[in-house]
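One structure is given below, encoded as structure tokens.
Only a single protein chain was left out; the remaining protein chains are all shown in position.
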Amino acid sequence: MGGIAADRLRSIIERVERLEEERKALSGDIRDIFTEAKSAGFDVKVIRQIIRLRRQEPAEVEEQETLLDIYRRALGM
Amino acid sequence: MGGIAADRLRSIIERVERLEEERKALSGDIRDIFTEAKSAGFDVKVIRQIIRLRRQEPAEVEEQETLLDIYRRALGM
Amino acid sequence: MGGIAADRLRSIIERVERLEEERKALSGDIRDIFTEAKSAGFDVKVIRQIIRLRRQEPAEVEEQETLLDIYRRALGM
Partner (left out) sequence: MGGIAADRLRSIIERVERLEEERKALSGDIRDIFTEAKSAGFDVKVIRQIIRLRRQEPAEVEEQETLLDIYRRALGM
């Protein structure tokens, strides 16, 4: 491999490594917030569920909750 | 839930959402670099392998490569 | 590596490969059932949620649903 290609390869790898490092730091920050939430008496699993719900369209959430009720009743749950 | 607890819950959720947004953006940036690498003629799978190797201690990499050779020869690969 | 160790290594690898093959086939069978469910007009996401709920203790499910309601109301959702 020529010197220019080698430099390009090195640049690609170093940029990916830097971004992966930042991404890992963010994951750590998110974990810290959940630890704080737990210490404050909140239920982390339920907070995650809230976050999932907020990502969806309200109409979609409502439709799925209606279906969930119907299926549960059909199964006697 | 009292107003103070509700504010705290909202703050926790919004901070997590912001950090998840940033993390998603970083994943997009990483994907873009791999797309660039592919366009430049590099093999993305091999670049990922290089990044994995660089994360490990050189002595550990060498030991595992020695073992890999031994196992392959034992299996006639 | 001696012949006995090589035989043992080969046996280990072949047994893992066989089990992974079976596991992959089961994943395919599960996917097929969800395809069948979709064709029959069921919502696959909601069925997955039902299966998750059935894995938990009923008391735990109820507690989390109560909390979810409280959190949603606190957030005005």
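So that you can tell them apart, the chains are marked A, B and C in the order they are listed, and the count of residues begins at 1 in each.
The working rule: a residue touches a chain if its C-beta (ideal position, glycine included) is under 8 Å from a C-beta of that chain, and two chains touch if they have at least 3 such contacts.
Predicted model, so just to flag it, every value in this text is computed and none were measured.
For the chain that is not shown, the touched chains among those present are A, B, C, taking the whole complex. Remark: the omitted chain is touched by one listed residue; of B:I13, B:I30 or B:I47 this is B:I47. Residues of chain B in contact with the chain left out of this view: 42-43, 45-47, 49-50, 53-54, 64, 67-68, 71-72, 75, 77. For chain C, the residues in touch with the chain missing from this view are 8-9, 12-13, 15-17, 19-20, 22-23, 26-27, 29-30, 33-34, 36-37, 40, 42, 47, 50-51, 54. The chain not displayed touches chain A at residues 1, 5-6, 9-10, 13, 70-71, 73-75.
The definition used in the following text is that only the chains that are shown with their structure count from here on.
Taking each chain's centre as the average of its CA atoms, chain B and chain C sit 24 Å apart. With centres set at the average Cα position, the gap from chain A to chain C is 19 Å.
Chain B has its Cα centroid 15 Å from the Cα centroid of chain A.
Taken residue by residue, chain C touches two or more other chains at 71, 75, whereas all remaining positions touch fewer.
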